[in-house]
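Structure provided below as C-alpha coordinates; questions to follow.
Removed from the display is one protein chain of the complex; every other protein chain stays in position.
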Amino acid sequence: GMAAADVTLSGSGRFGIVYNSALDGAGQSKTKIEKRMTINVDGTGSTDTGLDFGGRIRLRSDEGDAASSAASANVWMGNDMFRITVGNTEGALVNRIGYFQGSIGLTGLHWANVSFNMGSASRFILNTYSSRGNAGDVVRLDFNVGGFGVSLSSDSTGDHLSNGSEDGIAISYNFGDWNVAAGFAKNANNSAVSATERDMFSLSAAGNIGDFGVGIQYSDLEDVASKVVLNGEYDFGQTTVAAFVAHTDEDTVGSAGIGAAGEETEYGIGFTHSLGGAVLAGGISRNYTDETMADLGVRFNF
Amino acid sequence: GMAAADVTLSGSGRFGIVYNSALDGAGQSKTKIEKRMTINVDGTGSTDTGLDFGGRIRLRSDEGDAASSAASANVWMGNDMFRITVGNTEGALVNRIGYFQGSIGLTGLHWANVSFNMGSASRFILNTYSSRGNAGDVVRLDFNVGGFGVSLSSDSTGDHLSNGSEDGIAISYNFGDWNVAAGFAKNANNSAVSATERDMFSLSAAGNIGDFGVGIQYSDLEDVASKVVLNGEYDFGQTTVAAFVAHTDEDTVGSAGIGAAGEETEYGIGFTHSLGGAVLAGGISRNYTDETMADLGVRFNF
Partner (left out) sequence: GMAAADVTLSGSGRFGIVYNSALDGAGQSKTKIEKRMTINVDGTGSTDTGLDFGGRIRLRSDEGDAASSAASANVWMGNDMFRITVGNTEGALVNRIGYFQGSIGLTGLHWANVSFNMGSASRFILNTYSSRGNAGDVVRLDFNVGGFGVSLSSDSTGDHLSNGSEDGIAISYNFGDWNVAAGFAKNANNSAVSATERDMFSLSAAGNIGDFGVGIQYSDLEDVASKVVLNGEYDFGQTTVAAFVAHTDEDTVGSAGIGAAGEETEYGIGFTHSLGGAVLAGGISRNYTDETMADLGVRFNF
(Lines give C-alpha, C1' and ligand atoms only; values in the text may rest on other atoms or scores of the structure.)
Protein backbone atom coordinates (compact mmCIF):
# COMPACT_ATOMS: atom_id res chain seq x y z
CA GLY A 1 0.00 0.00 0.00
CA MET A 2 0.96 3.62 -0.47
CA ALA A 3 2.59 5.31 2.51
CA ALA A 4 1.05 8.49 3.91
CA ALA A 5 2.93 11.77 3.97
CA ASP A 6 2.00 15.40 4.41
CA VAL A 7 3.27 18.92 5.16
CA THR A 8 1.32 20.86 7.77
CA LEU A 9 1.55 24.37 9.22
CA SER A 10 0.96 25.50 12.79
CA GLY A 11 2.17 28.36 14.91
CA SER A 12 1.59 30.98 17.53
CA GLY A 13 1.69 34.71 18.15
CA ARG A 14 2.03 37.02 21.11
CA PHE A 15 2.34 40.70 21.91
CA GLY A 16 2.55 42.85 25.00
CA ILE A 17 4.87 45.03 27.00
CA VAL A 18 8.13 44.19 28.79
CA TYR A 19 9.81 46.11 31.62
CA ASN A 20 13.49 45.64 32.50
CA SER A 21 14.96 47.68 35.36
CA ALA A 22 18.50 47.04 34.08
CA LEU A 23 18.03 49.23 31.01
CA ASP A 24 18.27 52.58 32.74
CA GLY A 25 21.22 54.13 30.90
CA ALA A 26 21.23 57.33 28.88
CA GLY A 27 19.04 56.93 25.80
CA GLN A 28 17.57 53.72 27.13
CA SER A 29 13.97 52.90 27.92
CA LYS A 30 13.03 50.39 30.64
CA THR A 31 9.98 49.34 28.65
CA LYS A 32 9.56 47.98 25.16
CA ILE A 33 6.86 46.35 23.09
CA GLU A 34 7.06 42.57 22.80
CA LYS A 35 6.01 40.82 19.59
CA ARG A 36 6.55 37.27 18.41
CA MET A 37 5.19 35.12 15.60
CA THR A 38 6.15 31.50 15.05
CA ILE A 39 5.26 29.21 12.15
CA ASN A 40 6.17 25.53 12.21
CA VAL A 41 6.48 23.77 8.86
CA ASP A 42 6.23 20.06 9.62
CA GLY A 43 6.71 17.30 7.11
CA THR A 44 5.58 13.89 8.36
CA GLY A 45 4.98 10.44 6.96
CA SER A 46 5.19 6.76 7.67
CA THR A 47 6.41 3.68 5.87
CA ASP A 48 4.40 0.55 5.12
CA THR A 49 6.33 -1.17 7.87
CA GLY A 50 5.20 1.33 10.50
CA LEU A 51 8.22 3.61 10.79
CA ASP A 52 7.32 7.26 11.22
CA PHE A 53 9.50 10.02 9.81
CA GLY A 54 9.46 13.78 9.57
CA GLY A 55 11.21 17.09 9.76
CA ARG A 56 10.62 20.65 10.93
CA ILE A 57 11.58 24.11 9.76
CA ARG A 58 10.47 26.99 12.00
CA LEU A 59 9.91 30.58 10.95
CA ARG A 60 10.29 33.12 13.74
CA SER A 61 9.89 36.87 14.06
CA ASP A 62 10.47 38.88 17.22
CA GLU A 63 10.19 42.62 17.87
CA GLY A 64 13.28 44.44 16.66
CA ASP A 65 14.03 41.89 13.95
CA ALA A 66 14.98 43.19 10.53
CA ALA A 67 13.36 40.09 9.01
CA SER A 68 11.88 36.75 10.01
CA SER A 69 14.33 33.91 10.60
CA ALA A 70 14.08 30.37 9.27
CA ALA A 71 15.65 28.00 11.77
CA SER A 72 17.83 25.13 10.64
CA ALA A 73 15.79 21.94 10.28
CA ASN A 74 15.73 18.71 12.19
CA VAL A 75 14.74 15.43 10.56
CA TRP A 76 13.79 12.24 12.39
CA MET A 77 12.70 8.65 11.99
CA GLY A 78 11.46 6.04 14.42
CA ASN A 79 8.53 4.46 16.17
CA ASP A 80 7.02 4.39 19.68
CA MET A 81 10.12 2.79 21.16
CA PHE A 82 13.01 4.32 19.25
CA ARG A 83 13.65 7.56 17.43
CA ILE A 84 16.69 9.24 15.90
CA THR A 85 16.60 13.02 15.44
CA VAL A 86 19.31 14.84 13.49
CA GLY A 87 19.99 18.56 13.16
CA ASN A 88 18.61 21.52 15.09
CA THR A 89 17.13 19.73 18.11
CA GLU A 90 17.47 19.45 21.88
CA GLY A 91 20.33 17.47 23.34
CA ALA A 92 19.58 14.49 25.61
CA LEU A 93 19.35 16.61 28.77
CA VAL A 94 17.05 19.34 27.49
CA ASN A 95 14.87 16.61 25.94
CA ARG A 96 14.35 14.78 29.24
CA ILE A 97 14.88 17.17 32.15
CA GLY A 98 12.29 19.68 33.31
CA TYR A 99 14.52 22.72 32.88
CA PHE A 100 11.59 24.87 31.82
CA GLN A 101 9.47 24.04 34.86
CA GLY A 102 8.43 27.27 36.52
CA SER A 103 8.61 29.43 33.37
CA ILE A 104 6.58 32.54 34.01
CA GLY A 105 4.99 35.51 32.33
CA LEU A 106 4.42 36.26 28.66
CA THR A 107 8.07 35.90 27.66
CA GLY A 108 9.92 33.97 30.39
CA LEU A 109 11.58 37.21 31.58
CA HIS A 110 15.06 36.43 33.00
CA TRP A 111 14.65 32.65 32.50
CA ALA A 112 16.10 32.45 36.01
CA ASN A 113 13.91 29.36 36.58
CA VAL A 114 16.15 27.32 34.25
CA SER A 115 18.65 25.51 36.47
CA PHE A 116 21.41 25.43 33.83
CA ASN A 117 21.36 29.26 33.73
CA MET A 118 23.84 30.15 36.47
CA GLY A 119 24.91 33.75 36.92
CA SER A 120 26.52 35.24 33.84
CA ALA A 121 28.88 32.31 33.21
CA SER A 122 26.32 29.78 32.07
CA ARG A 123 23.43 30.97 29.88
CA PHE A 124 21.69 28.39 27.68
CA ILE A 125 24.94 26.50 27.11
CA LEU A 126 23.26 23.09 26.70
CA ASN A 127 22.11 21.99 23.26
CA THR A 128 18.63 23.50 22.91
CA TYR A 129 16.40 23.71 19.84
CA SER A 130 16.98 27.10 18.24
CA SER A 131 13.88 28.83 16.85
CA ARG A 132 16.06 31.16 14.78
CA GLY A 133 19.33 29.34 14.11
CA ASN A 134 20.86 25.97 14.82
CA ALA A 135 21.34 24.10 18.10
CA GLY A 136 24.62 22.91 16.62
CA ASP A 137 24.12 19.80 14.46
CA VAL A 138 22.89 17.46 17.15
CA VAL A 139 22.28 13.73 16.76
CA ARG A 140 19.94 12.41 19.45
CA LEU A 141 18.68 8.89 20.07
CA ASP A 142 15.55 8.38 22.17
CA PHE A 143 14.42 5.08 23.67
CA ASN A 144 11.06 4.74 25.42
CA VAL A 145 9.63 1.64 27.07
CA GLY A 146 6.62 1.96 29.34
CA GLY A 147 7.17 5.10 31.37
CA PHE A 148 10.95 4.75 31.16
CA GLY A 149 13.03 6.71 28.67
CA VAL A 150 16.68 7.22 27.77
CA SER A 151 18.21 9.78 25.41
CA LEU A 152 21.74 9.99 24.08
CA SER A 153 23.12 12.92 22.10
CA SER A 154 26.21 14.47 20.60
CA ASP A 155 26.60 17.76 18.77
CA SER A 156 29.01 19.36 16.27
CA THR A 157 28.42 16.36 14.02
CA GLY A 158 27.65 18.19 10.77
CA ASP A 159 31.12 19.11 9.59
CA HIS A 160 34.34 17.36 8.71
CA LEU A 161 36.06 18.75 11.84
CA SER A 162 37.19 16.88 14.95
CA ASN A 163 36.04 19.72 17.19
CA GLY A 164 34.70 19.70 20.74
CA SER A 165 31.23 18.29 21.29
CA GLU A 166 28.68 18.17 24.07
CA ASP A 167 27.92 14.50 24.67
CA GLY A 168 24.91 13.81 26.86
CA ILE A 169 22.85 11.05 28.39
CA ALA A 170 19.57 11.51 30.22
CA ILE A 171 16.92 9.23 31.65
CA SER A 172 13.33 9.89 32.64
CA TYR A 173 10.52 7.99 34.28
CA ASN A 174 6.81 8.82 34.23
CA PHE A 175 4.42 7.37 36.77
CA GLY A 176 0.88 8.72 37.04
CA ASP A 177 1.07 12.53 37.20
CA TRP A 178 4.75 12.47 38.15
CA ASN A 179 7.93 12.68 36.13
CA VAL A 180 11.53 12.34 37.31
CA ALA A 181 14.63 12.76 35.16
CA ALA A 182 18.40 12.94 35.44
CA GLY A 183 21.19 13.59 32.98
CA PHE A 184 24.89 14.11 32.49
CA ALA A 185 26.60 16.13 29.78
CA LYS A 186 30.29 15.79 29.09
CA ASN A 187 31.81 19.06 27.87
CA ALA A 188 28.54 20.93 28.34
CA ASN A 189 30.30 24.16 27.42
CA ASN A 190 31.44 22.71 24.07
CA SER A 191 35.06 23.59 24.68
CA ALA A 192 37.55 22.63 21.97
CA VAL A 193 40.27 22.29 24.63
CA SER A 194 39.90 19.38 27.05
CA ALA A 195 41.44 21.35 29.91
CA THR A 196 38.56 23.81 29.90
CA GLU A 197 35.77 21.27 29.43
CA ARG A 198 33.00 21.56 32.01
CA ASP A 199 30.66 18.67 32.68
CA MET A 200 27.07 19.20 33.82
CA PHE A 201 24.82 17.04 35.96
CA SER A 202 21.10 17.77 36.29
CA LEU A 203 17.99 16.21 37.77
CA SER A 204 14.35 17.19 37.94
CA ALA A 205 11.03 16.02 39.37
CA ALA A 206 7.54 17.36 38.81
CA GLY A 207 3.99 16.32 39.51
CA ASN A 208 0.64 17.23 40.97
CA ILE A 209 -0.58 17.27 44.56
CA GLY A 210 -4.32 17.78 44.29
CA ASP A 211 -4.86 21.08 42.43
CA PHE A 212 -1.24 22.11 42.93
CA GLY A 213 1.53 21.45 40.43
CA VAL A 214 5.02 21.32 41.93
CA GLY A 215 8.53 20.82 40.59
CA ILE A 216 12.18 20.79 41.53
CA GLN A 217 15.33 20.97 39.40
CA TYR A 218 19.03 20.85 40.22
CA SER A 219 22.04 21.43 37.99
CA ASP A 220 25.74 21.36 38.72
CA LEU A 221 28.26 22.76 36.24
CA GLU A 222 31.81 21.62 36.97
CA ASP A 223 34.00 24.32 38.54
CA VAL A 224 31.29 26.96 38.02
CA ALA A 225 28.24 26.59 40.26
CA SER A 226 25.22 24.58 41.26
CA LYS A 227 21.61 25.76 41.14
CA VAL A 228 18.39 24.44 42.62
CA VAL A 229 14.95 25.62 41.50
CA LEU A 230 11.59 25.03 43.20
CA ASN A 231 8.38 25.87 41.40
CA GLY A 232 4.66 25.56 41.95
CA GLU A 233 1.42 26.48 40.26
CA TYR A 234 -2.25 26.51 41.12
CA ASP A 235 -5.25 26.61 38.79
CA PHE A 236 -8.44 28.31 39.81
CA GLY A 237 -11.01 28.40 37.02
CA GLN A 238 -9.65 30.18 33.96
CA THR A 239 -6.62 31.52 35.84
CA THR A 240 -3.33 29.83 36.71
CA VAL A 241 -0.76 31.35 39.06
CA ALA A 242 2.83 30.07 38.87
CA ALA A 243 5.94 30.93 40.86
CA PHE A 244 9.51 29.78 41.38
CA VAL A 245 12.45 30.38 43.66
CA ALA A 246 16.02 29.51 42.63
CA HIS A 247 19.29 29.47 44.50
CA THR A 248 22.74 29.42 42.90
CA ASP A 249 25.95 28.56 44.78
CA GLU A 250 29.23 29.40 43.06
CA ASP A 251 32.01 26.80 43.33
CA THR A 252 34.38 29.64 44.12
CA VAL A 253 33.37 33.25 44.67
CA GLY A 254 32.90 34.78 41.21
CA SER A 255 33.11 31.49 39.29
CA ALA A 256 29.60 32.05 37.85
CA GLY A 257 29.89 35.82 37.63
CA ILE A 258 27.40 36.40 40.47
CA GLY A 259 29.57 38.73 42.52
CA ALA A 260 30.77 39.19 46.06
CA ALA A 261 28.54 36.83 48.00
CA GLY A 262 29.18 33.75 45.91
CA GLU A 263 25.52 32.80 46.13
CA GLU A 264 22.24 34.35 45.07
CA THR A 265 18.51 33.73 45.24
CA GLU A 266 16.28 34.49 42.24
CA TYR A 267 12.51 34.32 42.08
CA GLY A 268 9.48 35.08 39.97
CA ILE A 269 5.71 34.90 39.87
CA GLY A 270 3.30 35.00 36.97
CA PHE A 271 -0.20 34.19 35.82
CA THR A 272 -2.14 33.13 32.76
CA HIS A 273 -5.83 33.75 32.20
CA SER A 274 -7.69 31.94 29.44
CA LEU A 275 -9.64 34.05 26.96
CA GLY A 276 -11.09 30.88 25.41
CA GLY A 277 -8.64 30.41 22.53
CA ALA A 278 -6.10 33.04 23.52
CA VAL A 279 -4.35 33.63 26.83
CA LEU A 280 -3.63 36.76 28.84
CA ALA A 281 -0.26 36.30 30.55
CA GLY A 282 2.05 38.31 32.75
CA GLY A 283 4.74 38.01 35.37
CA ILE A 284 7.55 39.56 37.33
CA SER A 285 11.00 38.18 38.11
CA ARG A 286 14.16 39.14 39.97
CA ASN A 287 17.55 37.83 38.88
CA TYR A 288 21.01 37.32 40.37
CA THR A 289 21.93 40.98 39.78
CA ASP A 290 18.84 42.11 41.74
CA GLU A 291 17.30 43.53 38.60
CA THR A 292 13.55 43.25 37.95
CA MET A 293 11.74 42.29 34.78
CA ALA A 294 7.98 42.25 34.25
CA ASP A 295 5.68 41.65 31.30
CA LEU A 296 2.02 41.56 30.32
CA GLY A 297 0.30 40.60 27.09
CA VAL A 298 -1.64 38.05 25.09
CA ARG A 299 -0.62 34.94 23.21
CA PHE A 300 -2.50 32.59 20.94
CA ASN A 301 -1.96 29.50 18.83
CA PHE A 302 -2.98 28.73 15.26
CA GLY B 1 -16.47 25.32 22.91
CA MET B 2 -13.13 25.01 21.20
CA ALA B 3 -11.89 28.14 19.45
CA ALA B 4 -11.04 27.96 15.74
CA ALA B 5 -7.52 28.60 14.46
CA ASP B 6 -5.67 27.90 11.23
CA VAL B 7 -2.63 28.74 9.14
CA THR B 8 -3.29 29.49 5.47
CA LEU B 9 -1.13 30.30 2.46
CA SER B 10 -1.81 32.70 -0.38
CA GLY B 11 0.31 34.67 -2.75
CA SER B 12 0.98 36.12 -6.17
CA GLY B 13 3.48 36.14 -8.98
CA ARG B 14 4.39 38.43 -11.86
CA PHE B 15 6.93 38.71 -14.62
CA GLY B 16 7.62 41.02 -17.51
CA ILE B 17 10.00 43.68 -18.76
CA VAL B 18 10.91 47.08 -17.31
CA TYR B 19 12.43 50.06 -19.12
CA ASN B 20 14.16 52.90 -17.29
CA SER B 21 15.65 55.75 -19.31
CA ALA B 22 17.84 56.80 -16.35
CA LEU B 23 20.05 53.73 -16.61
CA ASP B 24 22.03 54.81 -19.65
CA GLY B 25 25.58 54.75 -18.27
CA ALA B 26 28.48 52.63 -19.50
CA GLY B 27 27.79 48.94 -18.88
CA GLN B 28 24.15 49.66 -18.08
CA SER B 29 21.04 48.41 -19.83
CA LYS B 30 17.83 50.44 -19.90
CA THR B 31 15.78 47.25 -19.82
CA LYS B 32 15.65 44.38 -17.41
CA ILE B 33 13.45 41.40 -16.70
CA GLU B 34 10.98 41.82 -13.86
CA LYS B 35 10.09 38.88 -11.63
CA ARG B 36 8.28 38.72 -8.31
CA MET B 37 6.79 35.99 -6.16
CA THR B 38 5.01 36.60 -2.88
CA ILE B 39 3.73 34.07 -0.35
CA ASN B 40 1.67 35.16 2.64
CA VAL B 41 1.69 32.86 5.66
CA ASP B 42 -1.35 33.88 7.73
CA GLY B 43 -2.20 32.50 11.12
CA THR B 44 -5.72 33.37 12.27
CA GLY B 45 -8.11 32.37 15.01
CA SER B 46 -10.81 33.60 17.32
CA THR B 47 -11.67 33.27 20.99
CA ASP B 48 -14.91 31.96 22.43
CA THR B 49 -15.77 35.55 23.29
CA GLY B 50 -15.55 36.68 19.68
CA LEU B 51 -12.11 38.29 19.57
CA ASP B 52 -10.22 37.61 16.35
CA PHE B 53 -6.44 37.30 16.31
CA GLY B 54 -3.74 36.53 13.81
CA GLY B 55 -0.34 37.21 12.35
CA ARG B 56 1.44 37.34 9.01
CA ILE B 57 4.87 36.43 7.70
CA ARG B 58 5.50 37.22 4.02
CA LEU B 59 8.02 35.52 1.77
CA ARG B 60 9.16 37.65 -1.17
CA SER B 61 11.48 37.13 -4.12
CA ASP B 62 12.28 39.75 -6.75
CA GLU B 63 14.55 39.57 -9.79
CA GLY B 64 18.16 40.08 -8.84
CA ASP B 65 17.69 38.66 -5.35
CA ALA B 66 20.29 36.22 -4.07
CA ALA B 67 17.53 34.53 -2.03
CA SER B 68 13.92 34.99 -1.01
CA SER B 69 13.27 37.25 1.97
CA ALA B 70 11.03 36.54 4.95
CA ALA B 71 9.55 39.80 6.20
CA SER B 72 9.27 40.51 9.89
CA ALA B 73 5.82 39.53 11.18
CA ASN B 74 2.89 41.50 12.46
CA VAL B 75 0.46 40.10 15.01
CA TRP B 76 -2.96 41.50 15.80
CA MET B 77 -6.08 41.08 17.90
CA GLY B 78 -9.48 42.72 17.84
CA ASN B 79 -13.00 42.74 16.52
CA ASP B 80 -15.12 44.74 14.06
CA MET B 81 -14.75 47.91 16.07
CA PHE B 82 -11.25 47.78 17.50
CA ARG B 83 -7.96 46.19 16.50
CA ILE B 84 -4.37 46.41 17.70
CA THR B 85 -1.60 45.45 15.28
CA VAL B 86 2.02 45.13 16.40
CA GLY B 87 5.19 44.71 14.35
CA ASN B 88 5.79 45.09 10.64
CA THR B 89 2.65 46.97 9.62
CA GLU B 90 1.48 50.27 8.13
CA GLY B 91 1.42 53.34 10.31
CA ALA B 92 -1.87 55.17 10.85
CA LEU B 93 -1.51 57.32 7.73
CA VAL B 94 -0.64 54.60 5.25
CA ASN B 95 -3.45 52.49 6.74
CA ARG B 96 -6.12 55.14 6.10
CA ILE B 97 -5.00 57.46 3.31
CA GLY B 98 -5.23 56.60 -0.37
CA TYR B 99 -1.52 57.07 -1.08
CA PHE B 100 -1.52 54.25 -3.60
CA GLN B 101 -4.40 55.64 -5.65
CA GLY B 102 -3.30 55.95 -9.24
CA SER B 103 -0.68 53.18 -9.10
CA ILE B 104 0.06 52.09 -12.64
CA GLY B 105 1.69 49.41 -14.71
CA LEU B 106 2.99 46.00 -13.75
CA THR B 107 5.35 47.31 -11.06
CA GLY B 108 4.29 50.85 -10.08
CA LEU B 109 7.25 52.29 -12.03
CA HIS B 110 8.46 55.52 -10.34
CA TRP B 111 5.69 55.41 -7.68
CA ALA B 112 5.37 59.12 -8.49
CA ASN B 113 1.62 58.78 -7.80
CA VAL B 114 2.33 58.45 -4.05
CA SER B 115 1.93 61.92 -2.56
CA PHE B 116 4.45 61.33 0.25
CA ASN B 117 7.14 60.67 -2.37
CA MET B 118 8.50 64.16 -3.01
CA GLY B 119 11.60 64.62 -5.15
CA SER B 120 14.62 62.80 -3.81
CA ALA B 121 14.25 64.04 -0.23
CA SER B 122 11.18 62.03 0.71
CA ARG B 123 10.86 58.45 -0.57
CA PHE B 124 8.63 56.05 1.35
CA ILE B 125 9.54 57.69 4.66
CA LEU B 126 6.20 56.91 6.33
CA ASN B 127 5.77 53.62 8.17
CA THR B 128 4.75 51.16 5.45
CA TYR B 129 4.45 47.38 5.62
CA SER B 130 7.71 45.93 4.35
CA SER B 131 7.43 42.81 2.18
CA ARG B 132 11.11 42.03 2.75
CA GLY B 133 12.12 43.59 6.07
CA ASN B 134 10.47 45.50 8.88
CA ALA B 135 8.41 48.71 8.83
CA GLY B 136 10.11 49.51 12.12
CA ASP B 137 8.27 47.91 15.07
CA VAL B 138 4.98 49.74 14.71
CA VAL B 139 2.08 49.61 17.16
CA ARG B 140 -1.18 50.68 15.51
CA LEU B 141 -4.67 50.98 16.97
CA ASP B 142 -7.67 51.00 14.62
CA PHE B 143 -11.20 52.03 15.57
CA ASN B 144 -14.11 51.63 13.16
CA VAL B 145 -17.73 52.60 13.72
CA GLY B 146 -20.11 52.69 10.77
CA GLY B 147 -18.18 54.21 7.91
CA PHE B 148 -15.97 56.21 10.27
CA GLY B 149 -12.50 55.10 11.26
CA VAL B 150 -9.55 56.36 13.28
CA SER B 151 -6.02 54.93 13.49
CA LEU B 152 -3.22 55.81 15.87
CA SER B 153 0.34 54.55 15.54
CA SER B 154 3.88 54.84 16.85
CA ASP B 155 7.04 53.11 15.67
CA SER B 156 10.47 52.20 17.09
CA THR B 157 8.67 50.49 19.96
CA GLY B 158 10.51 47.15 19.87
CA ASP B 159 13.71 48.01 21.65
CA HIS B 160 14.79 49.36 25.02
CA LEU B 161 15.87 52.67 23.44
CA SER B 162 14.29 56.10 23.82
CA ASN B 163 14.87 56.89 20.14
CA GLY B 164 12.89 59.01 17.69
CA SER B 165 9.53 57.71 16.55
CA GLU B 166 6.94 58.53 13.92
CA ASP B 167 3.68 59.13 15.76
CA GLY B 168 0.62 59.30 13.54
CA ILE B 169 -3.12 59.78 13.59
CA ALA B 170 -5.44 59.36 10.65
CA ILE B 171 -9.18 59.34 10.12
CA SER B 172 -11.29 58.03 7.27
CA TYR B 173 -14.93 58.05 6.26
CA ASN B 174 -16.67 55.81 3.76
CA PHE B 175 -20.01 56.74 2.27
CA GLY B 176 -21.37 54.76 -0.69
CA ASP B 177 -18.60 54.46 -3.30
CA TRP B 178 -16.61 57.29 -1.74
CA ASN B 179 -13.82 57.43 0.79
CA VAL B 180 -12.16 60.46 2.36
CA ALA B 181 -9.23 60.40 4.75
CA ALA B 182 -6.80 62.73 6.50
CA GLY B 183 -3.82 62.21 8.72
CA PHE B 184 -0.95 63.82 10.57
CA ALA B 185 2.43 62.29 11.42
CA LYS B 186 4.74 63.86 13.97
CA ASN B 187 8.41 63.25 13.11
CA ALA B 188 7.50 61.53 9.82
CA ASN B 189 11.21 61.30 9.00
CA ASN B 190 11.94 59.42 12.23
CA SER B 191 14.66 61.84 13.27
CA ALA B 192 16.40 61.19 16.58
CA VAL B 193 17.04 64.91 16.96
CA SER B 194 13.99 67.08 17.59
CA ALA B 195 15.48 70.03 15.65
CA THR B 196 15.38 68.04 12.39
CA GLU B 197 11.97 66.42 12.91
CA ARG B 198 9.63 66.92 9.96
CA ASP B 199 5.87 66.57 10.39
CA MET B 200 3.63 65.41 7.56
CA PHE B 201 0.01 66.17 6.82
CA SER B 202 -1.94 64.26 4.18
CA LEU B 203 -5.47 63.91 2.88
CA SER B 204 -7.15 61.89 0.18
CA ALA B 205 -10.51 61.33 -1.46
CA ALA B 206 -11.60 58.72 -3.98
CA GLY B 207 -14.80 57.40 -5.49
CA ASN B 208 -16.74 56.60 -8.61
CA ILE B 209 -18.62 58.83 -11.03
CA GLY B 210 -20.52 56.41 -13.24
CA ASP B 211 -17.95 54.14 -14.91
CA PHE B 212 -15.11 56.46 -13.92
CA GLY B 213 -13.03 56.07 -10.79
CA VAL B 214 -11.38 59.27 -9.57
CA GLY B 215 -9.07 60.24 -6.72
CA ILE B 216 -7.07 63.06 -5.21
CA GLN B 217 -4.30 63.08 -2.62
CA TYR B 218 -2.31 65.84 -0.98
CA SER B 219 0.70 65.64 1.32
CA ASP B 220 2.78 68.33 2.98
CA LEU B 221 6.15 67.53 4.56
CA GLU B 222 7.37 70.28 6.87
CA ASP B 223 10.17 72.43 5.40
CA VAL B 224 10.49 70.11 2.39
CA ALA B 225 7.59 70.25 -0.07
CA SER B 226 3.94 69.60 -0.76
CA LYS B 227 2.53 67.35 -3.46
CA VAL B 228 -0.90 66.91 -4.98
CA VAL B 229 -1.91 63.91 -7.07
CA LEU B 230 -4.98 63.50 -9.27
CA ASN B 231 -5.85 60.10 -10.70
CA GLY B 232 -8.61 58.49 -12.72
CA GLU B 233 -9.49 55.15 -14.24
CA TYR B 234 -12.05 53.77 -16.63
CA ASP B 235 -13.17 50.17 -17.15
CA PHE B 236 -14.30 48.97 -20.55
CA GLY B 237 -14.95 45.25 -20.59
CA GLN B 238 -11.88 43.27 -19.60
CA THR B 239 -9.61 46.32 -19.83
CA THR B 240 -9.00 49.13 -17.35
CA VAL B 241 -7.04 52.27 -18.18
CA ALA B 242 -5.60 54.31 -15.30
CA ALA B 243 -3.65 57.56 -15.21
CA PHE B 244 -2.35 60.15 -12.77
CA VAL B 245 -0.80 63.57 -12.75
CA ALA B 246 1.18 64.85 -9.74
CA HIS B 247 2.63 68.25 -8.89
CA THR B 248 5.29 68.88 -6.24
CA ASP B 249 6.13 72.34 -4.85
CA GLU B 250 9.32 72.66 -2.85
CA ASP B 251 9.16 74.83 0.29
CA THR B 252 12.43 76.39 -0.80
CA VAL B 253 14.17 75.74 -4.10
CA GLY B 254 16.03 72.45 -3.73
CA SER B 255 14.44 71.48 -0.40
CA ALA B 256 13.07 68.26 -1.93
CA GLY B 257 15.97 67.71 -4.31
CA ILE B 258 13.94 68.51 -7.39
CA GLY B 259 16.33 71.04 -8.87
CA ALA B 260 16.32 74.53 -10.31
CA ALA B 261 12.61 75.19 -10.79
CA GLY B 262 11.47 74.32 -7.28
CA GLU B 263 8.44 72.56 -8.67
CA GLU B 264 7.80 69.64 -10.97
CA THR B 265 4.93 67.78 -12.60
CA GLU B 266 4.98 63.98 -12.86
CA TYR B 267 2.52 61.73 -14.67
CA GLY B 268 1.81 58.25 -15.78
CA ILE B 269 -0.67 56.05 -17.58
CA GLY B 270 -1.21 52.34 -17.52
CA PHE B 271 -3.65 49.54 -18.26
CA THR B 272 -4.67 46.12 -17.06
CA HIS B 273 -6.40 43.49 -19.18
CA SER B 274 -7.99 40.45 -17.58
CA LEU B 275 -6.95 37.04 -18.86
CA GLY B 276 -9.59 35.41 -16.65
CA GLY B 277 -7.46 34.49 -13.64
CA ALA B 278 -4.32 36.36 -14.61
CA VAL B 279 -3.84 39.96 -15.69
CA LEU B 280 -1.82 41.56 -18.47
CA ALA B 281 -0.53 44.91 -17.17
CA GLY B 282 1.66 47.72 -18.41
CA GLY B 283 2.33 51.38 -18.06
CA ILE B 284 4.59 54.35 -18.59
CA SER B 285 5.54 57.13 -16.17
CA ARG B 286 7.63 60.27 -16.09
CA ASN B 287 9.19 61.49 -12.86
CA TYR B 288 10.55 64.72 -11.38
CA THR B 289 13.93 64.24 -13.12
CA ASP B 290 12.16 63.94 -16.51
CA GLU B 291 13.17 60.29 -16.77
CA THR B 292 10.82 57.69 -18.26
CA MET B 293 9.98 54.24 -17.00
CA ALA B 294 7.73 51.70 -18.73
CA ASP B 295 6.77 48.11 -18.09
CA LEU B 296 4.70 45.26 -19.50
CA GLY B 297 3.96 41.81 -18.17
CA VAL B 298 1.55 39.44 -16.46
CA ARG B 299 0.57 38.92 -12.85
CA PHE B 300 -1.55 36.35 -11.10
CA ASN B 301 -2.73 35.36 -7.65
CA PHE B 302 -2.79 32.02 -5.91
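Order of writing sets the chain letters: A and B. Residues in each chain are counted from 1.
FYI, contacts are C-beta pairs under 8 Å (C-beta built on N, C-alpha and C of every residue); 3 or more make two chains touch, one makes a residue touch a chain.
Model, not experiment: these values are computed from the prediction.
Only one of A:71, A:224 or A:246 touches the chain withheld from this view, namely A:71.
Among A:43, A:207 or A:276, the one in contact with the hidden chain is A:43.
Counting the whole complex, the residues of subunit B in touch with the unshown chain are 9-15, 20, 23, 27-33, 35-37, 39, 59, 61-70, 275-278, 298, 300-302.
Summarising the interface, subunit A meets the missing chain with residues 2-7, 9, 41, 43-49, 51, 53-57, 69-75, 77, 84, 86-88, 132-134, 137, 139, 157-163.
Convention: only the chains that are shown with their structure count from here on.
Centroids built from CA atoms put subunit B at 40 Å from subunit A.
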